[in-house]
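Sharing a structure with you now.
All protein chains of the complex are present and in place, except for one that has been dropped.
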Amino acid sequence: MGQNRAGTLPRTGAGTRAMLASPGLLLFLLFFFVPLGFVLAEALAGGTHGIRTILASRPFWTGLLNSLVLGVLAAAISLGIGLAVALRLARMAERPRLAWQFLIALPLTFSGLIVAYGFILAFGRAGFVTLLLERFFGVDPVPFSQAVYSPYGLAFVYAYYLIPRVVMMLTPVLVNFDTAQLAAAESLGASRLRTLCDILLPQLKAPMISAFALVAAVAIGAYGTALALVGTQVNILPLQLFTMVSDAGSDFAVTATLGLVLAALCTLVMGLGEWAGKGR
Amino acid sequence: MSGMALSGRPTGLGSAALALYSAYLVTPMALILIGSVGGVWSNTLLPVGLTGRWFETLVANPTFQKAFITSLWVCAATVVVCILIGAPLAYAVAMAKSPALAMFGRILYLTPVAAPAVVLGFGYMLAFSTDALPFLGAGWLTVAAHVVVCLPYFLQTLVADLKLQGVEVLEQAAESLGAPFHRRFLDIVLPGLVHSIASASILVAALSIGEFQLTNLIAGFLHRTYPIVLLQAFYGATGFACAATVVLLALALLAAMAGSLVARGATASRGDIG
Partner (left out) sequence: MSVVLDQVSFAYPGAGAGVRDIALEIREGELLAVIGPSGCGKSTILKLIAGFLMPQSGRISMGGEDMTTVPPRKRDLGIVFQNYALFPHMTLAENVGYALKLRQVPSAEAGERVREALGMVGLGHLADRLPRSLSGGQQQRVALARALVFRPRALLLDEPLSALDATLRGEMRDEIARLQHLHGIATLHITHDQEEALSMAHRVAVMREGRILQVDTPEGLYARPANRAVAAFVGQANLFDGQVLDAVTVRTAIGDLACAAHAFPRGMAVTVLIRPEAIRPVEHANGPNRFTGHVTRDRFLGALRRFDFTLSSGLRLAIETESHVAPPGAIELPPAAVQVIATGHEGATRSVATKNENPAVSA
């Protein structure tokens, strides 16, 4: 530390912090950035071959569209339900709220496989709910169960572990929200709905946008649940990529390019959310 | 903080939504549990008969046994590495004065979403099957991958806690009393982090046990973890698949309960301080 000239903290200097951080940095370098670097290198090595092949491929465009539909739909469902649940939770006393949060948080650490199999049992061809609907409402089980295996159905399944994320992001904000504002608005003559729309939601906009973008990005990038649920039948980008990755004969340059496209898409969606959430 | 937040009047709509949501939440889990002890389940609403044979078959199955053990040690190793690497890293990030380090922390939080597992997995297949780095299929590589997946969550928990506790001022107090860095870290920082390290470790354990997407691409045949072999079971008898899934479900529940116990312990020991 230079005498008398240096900046703020002569104590635990930047050097110590860098040293403490270095094992973690090294690990990420080696097992995150290096592998991604290889993907990038592989894509670049093929020149424009990869990107041309992808852009010319019909399945890519269908997959992209499906993935976007899945991402937006899953995020919309999750945000809608998540917000309603969070609003209800925020109105509870602390003890029941913690109990509910415990239950709701469970799917966060679930393997996607648990979710997939649970939904097969509930909404599959011979699923519990499918048969219930058939028995009581005469719903034809075949198209019903097929719908679960479509991108729309997948969105419904993904919501299972995306809703908890939304709830966990929004509940603290709502709990800490200064409710005197709502009382003030009502005392000025606003209806409950107006109060909600004019006072609460505008202030929740930022966390809602980031939550939406985050869960949309997760839904766009995930393949595990979909694989367990429908194999590789449904055309979404991560499954398309998984198929190419597991097929030894596939063109590495094209696979790598598709991987980059997928990662870029997820980053973009999440980045947009961060930006839009912060920017106002 | 206690009592009622937002306005106290419950709306019927909110309660109905919550009820409907909890049905959606519980149904799949309940069906898996029922299926695991049900006899035959084929085109009936619920299985017929009660049996323990699915679990007996599962326990006797060498593939599942081996995979379960692999999962346990991968999980244990992941937790240990996360603590050893993550605790110092969390401290460095929480105290970071340099924008670069703070930025790195932010990027790290976003990595699990920004780089989908399937892309990262492909990267592993490319990078670690080279002559220079011929590690693909090694058990420790799976551990490294799990650490990469779990560390951001571990870090988030610890950094939030460090900032909440105002560790910086506590450290200044210790420093003014004469404590050099290593004493401050061991006497002040670590004891204050015990609870969040515990809860973060439980979270990491739960994530590692259930990790499928990345492991599925990189685990060698000898080091397949439980979720990988579980996927195969989905194509067999319903009861067996349910029983095999129940194992993961039970572990996740166990982790969640341990987590909330730790959280309660932390609240109790901290009282209203901080």
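Here the chain labels run A and B in written order, and each chain numbers its own residues starting at 1.
We adopt the following convention: a residue touches a chain if its C-beta (ideal position, glycine included) is under 8 Å from a C-beta of that chain, and two chains touch if they have at least 3 such contacts.
What you see is a predicted model, and the numbers here were worked out from it, not measured in a lab.
A.B. asks: Per the definition of touch given earlier, which of B:Leu158, B:Ile188 or B:Ala244 contacts the omitted chain?
C.D. replies: Touches the omitted chain: B:Ile188.
A.B. asks: Out of B:Ser22, B:Gln172 or B:Gln232, point to the residue that touches the absent chain in the complete complex.
C.D. replies: Spelled out, the listed residue whose C-beta touches the missing chain is B:Gln172.
A.B. asks: Given the full complex, what residues of chain B touch the hidden partner chain?
C.D. replies: Counting over the whole complex, chain B touches the hidden chain at residues 165-166, 169-170, 172-180, 183, 187-188, 191-192, 269-274.
Quick note on the criterion: only the chains that are shown with their structure count from here on.
A.B. asks: Averaging only over C-alpha atoms, locate the centres of chain A and chain B and give their separation in whole Å.
C.D. replies: 16
A.B. asks: For chain A, which residues count as touching chain B in their complex?
C.D. replies: Against chain B, the touching part of chain A is residues 8-9, 11-12, 14, 16-18, 20-21, 23-25, 27-28, 30-32, 34-39, 42, 81, 84-85, 87-94, 98, 100, 102-107, 109-122, 126, 128-129, 131-132, 135, 160, 163, 174-177, 179, 182-183, 214, 217-218, 220-224, 227-228, 238, 241-242, 245-246, 252, 255-256, 259-260, 262-263, 266-267, 270.
A.B. asks: For chain B, which residues are in contact with chain A within the complex?
C.D. replies: Residues of chain B touching chain A: 1-10, 13-15, 17-18, 21-22, 24-25, 27-29, 31-32, 35, 42-46, 84-86, 88-89, 91-93, 95-98, 101, 104, 108, 110-111, 113-128, 144-145, 147-148, 151, 171-172, 175, 181, 184, 203, 206-207, 209-213, 216-217, 227, 230-231, 234, 238, 241-242, 245, 248-249, 252-253, 255-256, 260.
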